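Report on the structure given below.
Missing here is one protein chain; the remaining ones are kept as they sit in the complex.
Chain lettering (A, B and C) follows the sequence in which the chains are written, and residue indices restart at 1 in each chain.
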Amino acid sequence: MLRVRLCHNRHLSQLSFTLNGDLAELAHMMTEVERFCAAQGLMGDPQFQLTLAIDELFTNAVRHGGCKGVAAAVEIRLDAADGAVRVEFRDRGTPFDPLTVPPPDLKAPLEERAKGGLGVHFVRQIMQNLQYDRCGEWNRLTMELPT
Amino acid sequence: MLRVRLCHNRHLSQLSFTLNGDLAELAHMMTEVERFCAAQGLMGDPQFQLTLAIDELFTNAVRHGGCKGVAAAVEIRLDAADGAVRVEFRDRGTPFDPLTVPPPDLKAPLEERAKGGLGVHFVRQIMQNLQYDRCGEWNRLTMELPT
Amino acid sequence: MIQATQEIRSGWCVVGVTGRADGECADALEAVLRAAVEANAKVAADFSALDYISSAGIRAVLQAARAAEGSRREFAVCSLSPPVKKVFDMSGLHHILRIHGELPC
Partner (left out) sequence: MIQATQEIRSGWCVVGVTGRADGECADALEAVLRAAVEANAKVAADFSALDYISSAGIRAVLQAARAAEGSRREFAVCSLSPPVKKVFDMSGLHHILRIHGELPC
């Protein structure tokens, strides 16, 4: 069900959208990111990376953060800045700072690796200048993708 | 120019929209609040009061906060809760906590009164549980209108 | 959006105001009321068709009232709708502004 709308100015240099706590929202997130990237001439790699970073954060908020089933649990804002896309990711989940997650052991055996633990790693690989704060009932993560 | 879009779930119990730093956006803000209130059965007084409180905060952000001319400078989120509408008002203006504004002197002479200074007073009269924090580049004010 | 009409009735200049008196329109409202005050000895602002007022609109009214006081004109605000009346009430203007339930003419 579509619960995502975009808010943008003339040139679509800024876009905000809201997602419910439901992994089916991933498709809509991807559509919004695609639209933003198309308007900014950022198709291809930047779009893929932006999508992946937001996907991982959203999926974690739903899976681990208690956002599952919560309407409009996540708000995402994209701003095209000089040479970067600034992302603000907010979720109404339990307080959680992803910057505290230790890096995965990339040399661990298959059995260990199959448990997961790559999501936050991807976000940190892709995005720069990550900053976390808790704002009232929101986890708030800001970050930049150099373009 | 329309720069406001709404984000809502099925029952429109939640709505988010973004405003540019331009007083002409007041009309769109009012349309969004009206739509939300219509869906929630809150037309009449609650709608008027919600509109007024948001108007005052938005107008201040544009007039005093440096948001004038800034695209998507303000984000507003409305949540219908049990017996209240929860409002989150965020602006990208200079750090400013409206809760620090002293109450106006309602007994001052006309000359004094004509200078203004009623906006924050209205917000505090109308809304309850006001909380301010600065979140990164955002002023963030949360509050509730009992319904 | 704000619109104004002007009419002379039994010695009063009645300024009928329609629409919203907010931050976008307050300057226009102030200009209309001031012009009426400059040109007439008695001015009544008819707010019966005013849907909305914010502190910016209140400020515009007070500026006009100040101009009236300065040039010894009569200035009254009349026929407020209930929600607009509430905003005036919150402003505590009873003792410095003539607020009438009905037009004086």
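We adopt the following convention: contacts are C-beta pairs under 8 Å (C-beta built on N, C-alpha and C of every residue); 3 or more make two chains touch, one makes a residue touch a chain.
Everything quoted here is computed from the prediction, not taken from an experiment.
Trainee: Quick one: jot down which shown chains the absent chain touches.
Mentor: A
Trainee: Determine which one of A:35, A:63 or A:86 touches the chain that has been left out.
Mentor: A:63
Trainee: Of the residues listed, A:38, A:81, A:99 or A:118, which one is in contact with the missing chain?
Mentor: Per the contact definition at the top, the residue touching the missing chain is A:118.
Trainee: Can you list, in ascending order, the subunit A residues touching the missing chain?
Mentor: Missing-chain contacts on subunit A: residues 23-24, 26-27, 30, 45, 48, 51-52, 55-56, 59, 62-63, 106-107, 109-111, 113-116, 118-119, 121-122, 125.
By our rule, only the chains that are shown with their structure count from here on.
Trainee: Using mean CA coordinates as chain centres, what's the subunit A-subunit C distance in Å?
Mentor: A distance of 51 Å separates the two centres.
Trainee: Quick one: report the Å distance separating subunit B from subunit C, using the average Cα coordinate of each chain.
Mentor: 25
Trainee: Going by the touch rule set out above, which residues of subunit B reach two or more other chains?
Mentor: Counting only residues that touch two or more other chains, subunit B contributes none.
Trainee: Quick one: which residues in subunit C touch 2 or more of the other chains?
Mentor: Nothing qualifies.
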